[in-house]
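Provided herewith is a single structure, encoded as structure tokens, for subsequent inquiry.
Here the complex is missing one protein chain, while the rest keep their positions.
Going by the order they are written in, the chains are A and B; count residues from 1 in each one.
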Amino acid sequence: MNATSYSLIKVIMMAGFVVFFTRCTGDNASTEQTNPEWIQNEFMPDSNNIKHQDIAVKPPPFSEGIFPCSECHAEMVPNPHRRKLEYMHVKIDSMFDHDSKNRWCLDCHDLNNRDSLRLASGKLIGFNESQKLCGQCHGDKYRDWKVGVHGKRTGYWKGPKEYLLCVHCHNPHSPKFKPLAPMPPPVRQEDIH
Amino acid sequence: MNFLRFVTGSIRIILHGKKNYYYWLGFLLLLLLWGASGYAKQLNEGLIATHMRDSVSWAFYIGNFTFLVGVAAAAVMLVVPAYVYNWKPIKEVVIFGELLAVSAVIMCIGFIMVDIGNPQRFWHMLPILGTLNFPRSMLSWDFFVLFIYLLVNFIVVSHLLYSIFIKKEYNKSLVQALVLFSIPMAVSIHTVTAFLYNALPARPYWNSALLAPRFLASAFCSGPAILLILFQILRKYTKFEIQDKVLWKIAEYMVYAMSIYLFFSIAEFFKEFYSDTEHIIFWKYLLFGIGNNREIVFYSWSSIIMGTAAFFLYLIPTTRKNLFTMNIGAILIYASVYIEKGIALVIPGFTPDVLGQFYIYTPSMVEIKTAVMIFALGSLLFTFLVKIAIAILFEGYDITALVRKKASKEAQPAVA
Partner (left out) sequence: MKKNNSRRSFLKNLSVATFSTLALAGCDMRAIDEFLTKNFRVLSKKEKEDLIHKLKISYRKKYGKEFQISDKPATGGELFGYALDLSRCIGCRRCVYACVEENNQSRDPQVQWIQVLQMEKVRGIDFAHANVYYNPEKVPEEGHFYIPIACQQCENPPCVKVCPVKATWKAPDGIVVIDYNWCIGCRYCMAACPYGARHFNWAEPGIPEEKLNTDTHYLGNRPRIKGVVEKCTFCIQRVRENLYPVCVEICPVGARKFGNLLDEESEVRYIIENKRVLVLKEELNTQPKFFYFFGV
């Protein structure tokens, strides 16, 4: 368990997504955003084969005070034109590196309903289902993720597992995995006395 | 009763001797003590006192073990030419050869005991009591054949000596059968020891079918070399009679062994260097060093140069038949094979290691001391055995002499 939360800390900090961190695991009783149903629907379409219930890790929390978006955006007139962002989103604008030549905010965020994400089909989804949005373009990764090959599962190899979502490891505005400082190299055998 | 007399008499023999004998014993005891101080450190701290590490997990000890297996094997192989050429002192040659074999096998066991991490668990290898992985593990085979070899040689030599001691005819058919049996056993102890290394595909350096033949060839160079020197010493100080002609015959027989050894080595070099696969790296490390790691280059070339020099000394009849150059040749080939087995065989097998990493191994002081301890022990044992054998064979030490001595009760030492 300790190892799990430790690694969670790492990945979430890497994503640069977090201002604070709360211990977030599936067994947390007040998991508003954890919805075991969608996990079952999403991961294992043929539920006959499900042997154990798998538990989704709660999506990483938003930066403080940023959600719901509608709190600010409700009073703004939506502007569909690509431009340089100001005020609240300067940081996102400067870090944005996600096919930035061709894409910007409204390819994923909905113009009119800021508290939702928007699939290419026009269907709106919540932030807790962001993997569906990622999966639109990254279909191969999405497929691998669903079977537990891409991304990370922890817990029981035979029994309940915890899944990390795409956004645990990849900042959606700059998804490339950031380099890490390595742990120390082994002591040279010449120096073992 | 006779046996008890034999034992007490033998103890008296090994405790008495000329001045030089005591100097020799004193020298060996000093070496033994000096070496034991190293081994004590190892026992206390663990094998970390050696320079072996995970990358080079076998080294000097196991190299010495391998060398001594060769000595043990070759000593007995001298029996073959003794029979073939019908040397006069055939019994004596057999006895000294087998005494050397017994001492060498005991040193082998010594080197295994100091090499293992938990020597007190040695009983795990015993049949019935332990769980010997026989026949799958080559080490269990080695244990098995070495034990039988030790037993056979010990029985033959003690039976021969004891029979002479009690002035009875020895059991000729038994001895002959056992001596003949010990010849294939000699081949098998060295073959099995080579197989120990040979069938490890993880270590391409050893994974050559020529390894066992090369082992045997090299052993037939180093083992007789010891006996050549020994026979000359015996001839000088005892009534042991051996003609120069016989020594030259042994030397001639060593030339064959050397040329086969040389041929096998060249075949191995050729295969590795002409193929030029990734496995060549071990040979390069051995012969030229890799990068700045040239630590064993000195050893490998000194072994090659000494071996080649000995080969030419023995190949040319004039130097072979000159006792001085013959002895130099014997020392050179002995040293050459010792370095080859002690360093050049084992170390490149592990350098670089299976993951390509270099750990540069050279023996630590503790390893050298421990090896000295075992060699001193072995030499002490061999000295004692030879002393007893000489007394029985040439100095008329036997049951009647003892009885006579007891009867006379005079301080006069009995000389028959």
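The definition used in the following text is that a residue touches a chain if its C-beta (ideal position, glycine included) is under 8 Å from a C-beta of that chain, and two chains touch if they have at least 3 such contacts.
In this text, all values refer to a predicted model and were calculated from it rather than measured experimentally.
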{"item": "Of B:Asn20, B:Asn118, B:Asn292 or B:Thr318, the one touching the omitted chain in the full complex", "value": "B:Asn118"}
{"item": "Chain not shown: contacting residue from B:Glu340, B:Asp353 or B:Glu367", "value": "B:Asp353"}
{"item": "Hidden partner chain, touching residue among A:Gly65, A:Pro80, A:Gly122 or A:Pro185", "value": "A:Pro185"}
{"item": "From B:Leu25, B:Met52 or B:Leu228, residue that would touch the chain that is not displayed", "value": "B:Met52"}
{"item": "Those residues of chain B which, in the complete complex, touch the missing chain", "value": "45-48, 52-55, 57-58, 112, 115-122, 124-125, 130-133, 136-140, 143, 196-197, 200-203, 278, 281, 349-350, 352-357"}
{"item": "Residues from chain A at the interface with the omitted partner, ascending", "value": "3-4, 6-7, 10-11, 14, 49, 51, 140, 144, 147-159, 164, 169, 177, 179-188, 192-193"}
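FYI, only the chains that are shown with their structure count from here on.
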{"item": "Centre-of-Cα separation between chain B and chain A, whole angstrom", "value": "69"}
{"item": "Touching residues on chain A, where the partner in the complex is chain B", "value": "189-190, 192-193"}
{"item": "Chain A partner contacts - residues on chain B that touch it in the complex", "value": "48, 53-55, 359-360"}
